[in-house]
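Questions regarding the structure given below will be posed in turn.
Of the protein chains in this complex, one is absent; all others appear in place.
Chains: A, B and C, in written order; residue numbering restarts at 1 for each.
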Amino acid sequence: MAELTYRDAVARGIAQEMRRDENVVFLGEDVAKAGGVFKATVGLYEEFGGKRVRDTPISEQAILGAAMGAAMTGLRPIAEIMFSDFLAVCFDYIANEFPKSRYMTNGQVKCPLVVRTGNGAGSRFGAQHSQSVENWAMMIPGLKVVAPSTPLDVVGLLAASIRDEDPVIFFEHKSLYATKGEVPDGEIVDQLGKAKIVRPGKDATIVALALMVPRALAAAEKLQKEFGIDAEVIDVRSLVPLDTQTILGSLVKTGRLFTVEENPRLCGWGAEIASIAADECFWDLDGPIVRITTPHIPLPAADNLEDIVLPTPDRIAERVRRTLGA
Amino acid sequence: MAELTYRDAVARGIAQEMRRDENVVFLGEDVAKAGGVFKATVGLYEEFGGKRVRDTPISEQAILGAAMGAAMTGLRPIAEIMFSDFLAVCFDYIANEFPKSRYMTNGQVKCPLVVRTGNGAGSRFGAQHSQSVENWAMMIPGLKVVAPSTPLDVVGLLAASIRDEDPVIFFEHKSLYATKGEVPDGEIVDQLGKAKIVRPGKDATIVALALMVPRALAAAEKLQKEFGIDAEVIDVRSLVPLDTQTILGSLVKTGRLFTVEENPRLCGWGAEIASIAADECFWDLDGPIVRITTPHIPLPAADNLEDIVLPTPDRIAERVRRTLGA
Amino acid sequence: MNAPGKPVKNDDIGLDTRMELYRVQVEIRDFEKRAFDLFLQNLVKGTSHLSLGQEAVAAGFAVAMKPGDKSFCTYRGHAHTLARGVEMEKVLGELMQRDNGLMRGKGGSMHLTSVEHGVMGSYAIIGAHLPIACGSAWRAQYLGQDDVSVCFFGDGTTNIGAFHEALNFAVVWKLPVVFVCENNLYMEYTPIGDVTAVEHPAADRASAYGLERIIVDGNDADAVYRVAQAAFAKARAGEGPSLIECMTYRHSGHSRADPAKYRPPGELEEWMKRDPIKVYKQRLADFGVPQADVDAIDQQTKEKVEAATEACKAAPIPPVEIMTTDVYADGGWAWRN
Partner (left out) sequence: MNAPGKPVKNDDIGLDTRMELYRVQVEIRDFEKRAFDLFLQNLVKGTSHLSLGQEAVAAGFAVAMKPGDKSFCTYRGHAHTLARGVEMEKVLGELMQRDNGLMRGKGGSMHLTSVEHGVMGSYAIIGAHLPIACGSAWRAQYLGQDDVSVCFFGDGTTNIGAFHEALNFAVVWKLPVVFVCENNLYMEYTPIGDVTAVEHPAADRASAYGLERIIVDGNDADAVYRVAQAAFAKARAGEGPSLIECMTYRHSGHSRADPAKYRPPGELEEWMKRDPIKVYKQRLADFGVPQADVDAIDQQTKEKVEAATEACKAAPIPPVEIMTTDVYADGGWAWRN
């Protein structure tokens, strides 16, 4: 058992799978010799060599296209798109190619690949390098979408994603790279499509993802301490497949549902979960479903502004308290 | 007053604005000499000449980038992206450039442009030429998003979009191009952000967009005739700004909310509306909020399959009836 | 097969191969004509993009390919798919959106795919498949397999970003991929010359990637075959990609909706004089192939097209159940539990 950063967990997860399976290859900008601009892939080039760990030109379409062609014909590529904002320059592969090829060909073509990308705010980088865009992927049929919140989940979900036969978009949160957590020795393989109750509770269900998970937990502590509200916190972990059983099961227990989204408001994943709950669990709800999101605005660069746009533990706690009328 | 097709309404709307304002220019693939692949822009090249109505290479990024640069510096460009699926090859402009420039520059830069695009299914074109992707635009802060269902709305909303100071993504439904409707003579200018109650009713609210509007209306007729259910049908028309007053006002009256979405299920615009209603009108709801959508799958090409994936009047009516327990 | 008693000069290609080149071109020609007829009868659904007039490109490359080589095509992909030996009935079935189609009607005419024949897909978003072909070639290089990935696209496709990214990428990684531009002078309705900075949209860009400038007569299957062989040999020798521009012309409109009125008068007629089938019939005659051998191929092809048509007309439409299959690898479409 070792304490690992979220950043190092990325390299650990990739290395674990590259050791196991020769068909796993890795490409991206500055990922090999330089170990990645977030230093999340340090050591892979040294261990696996330039044939398996490859630097590319600044050609995101070529990166994802090449990953797809290789995946179709027998490899299991991992492609890095440095910042998730840049998914926009290669979005055709995300939206039209990866997710549709199996269906359109009536199952002839497979696409087992992983796109890893740095997601989320907190670095004061401004509107084009800070977005939380997991809903860009969630809305596309045929993709799987994963976003871990801990080093352990990074390793286990990355391994599961690499072994998965479908294209997986894997969102790493930039503001979590420096965080640490215990990770057991030996092989770790998790399962996609399983949410985790990270804090049991009975009064309200708070559903969160990635950086919002520790914030939701902090909010829950505050709610408990200051208002005696016992909130259950769920880490969604995987948006597709979506573990509605765990989420709706919790809601049935608590009667109240909150989502905490870093993505801007409109059409966020929380809206999807809210709509499922409002349909399937309407009679179990004791009050409104409330979404706590980043406002529907581009992200400001300035630190003081960036700090207040994202949901904070205080804002989360306050909104839950107010809604519960406590 | 003339009867016009939805297709001809496009050219009418553009021509109206080009006559009024010299700064309105139009570019796209095969839009000028050939009048567009959907023949929606026939006659513009002849009337306004090759300086204002321009054919481009197959370079969607150049098309949208050029539109933006021109808009920033004084023109009011209209750009055509032939099929909305192709927004994926120029998505950086949609997601990262148009909508963020004003904010990032603290209001120094403006971006008054319109992207017109053919959206939606019904042509048996298969998964890469049939998508309904209005949520790709709705989820991006800083854009406005419009999708008319009638020839009259095409003219009026197109004019309003061209005059708008913000970037507007304008979704024309391919399966509506051949439909007809009355359009008064003279200048027509509508307003963005206004939904329309296209059928008043008291038992349930059905919210629909574009091709789903006539289908929701047909479903409402069926519900009335066969089950005595009096449904109110709302044509959303503009997703951003969103006319929540009209939608929630109707819901408060009927107590029941249904959305009819052509886009695949996850993170569709109906989810957003459902989540707003489940928060703000929870105590007004008499039962579950139900979303009727295309299943979360790529679109099949075959006519019999394509016909059953989209919400049909029968499916809509049946779902409403069942939910109301009639 | 050899033309009996006629020693042939300059025959680097060989008569067996020539007969195959002819057969493939005729098969495409007859198939496409039938597809057009069936479209007029409303039996071919959706859209469809014919290669009438461009058969020599498809034939020349496909006949030069080996089993295991991969083809990446566009929406204008009937020709390339048939040329790799895919059953006519399955291709036509897909155009007619029947259950016997290559993809049981789920993909449609723009997405013809037959992995078992190396046809790795037909892509309908301009330019997308050039990087994908790079990936397939990368796999071959990485695994030490000696197949070549061949990527077909049109003149208009050279102006989209993915073209540029793929070419640079392929050269830098020295990939066994061959990029084939079928320059038929038009995008959909706009002449390529109106929107391109150089005369030869592919070949005049080759030097931007350190590649040789290659232009070939795309209406002469022999010329295409030779250039294909050279490019494949280069790729298999580990010497990297090629970019080949084939000059050709489509006899019909861009797609089923297009009467092609934008053509200057006389242009089609000029090109009809150089119709690839006509060119090749003459070639066979020059090499002394008896007319009867040619007629036999014509006849067999007619019968094949007839049989495929009948089979497809009789085939059922796809069953509703397949609507939701094969979204994910588990065979289904579940996005939730």
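The working rule: a residue touches a chain if its C-beta (ideal position, glycine included) is under 8 Å from a C-beta of that chain, and two chains touch if they have at least 3 such contacts.
The model shown is predicted, which means the values in this text are computed figures rather than measured ones.
Asks: With the full complex in mind, choose from B:D153, B:D166, B:D235 or B:E262 the residue touching the hidden chain.
Replies: Considering the complete complex, B:D166 is the one touching the chain left out.
Asks: Any idea which of B:T5, B:T41 or B:T56 touches the chain not displayed?
Replies: B:T56
Asks: Sort through A:V10, A:I78 or A:V309 and give me the one touching the missing partner chain.
Replies: A:V309
Asks: Hey, which of B:T244, B:N304 or B:T323 is the one touching the hidden chain?
Replies: Final answer for the missing-chain contact: B:T244.
Asks: Since one chain has been left out of the picture, which residues of chain A touch it in the full complex?
Replies: Within chain A, the residues touching the omitted chain are 29-30, 33-34, 37, 55-61, 85-86, 88-89, 123-129, 265-266, 295-298, 300-305, 308-309.
Asks: Across the whole complex, list the residues on chain B that are touched by the chain not included here.
Replies: 25, 51-52, 54, 56-57, 59-75, 77, 92-93, 96-97, 101-110, 112, 141-142, 144, 164-166, 193, 240-245, 276
Asks: Touching the hidden chain in the full complex, which residues of chain C are there? Just list them.
Replies: 159-165, 167-168, 171-172, 194-198, 204-205, 207-211
Criterion: only the chains that are shown with their structure count from here on.
Asks: When the centre of a chain is set as the mean of its C-alpha atoms, what distance in Å lies between chain A and chain C?
Replies: 41
Asks: So, what's the distance in Å between the C-alpha centres of chain B and chain A?
Replies: 30
Asks: Give the residues of chain B touching no fewer than two other chains, as numbers and ranges.
Replies: 85, 88-89, 126-128, 265-266, 296-298, 300-301 - these are the residues of chain B that touch more than one other chain.
Asks: Mind pulling the residue numbers of chain C that touch at least two other chains?
Replies: Residues 104, 106-108, 111, 123, 125, 128, 161-162, 322, 327, 333, 335.
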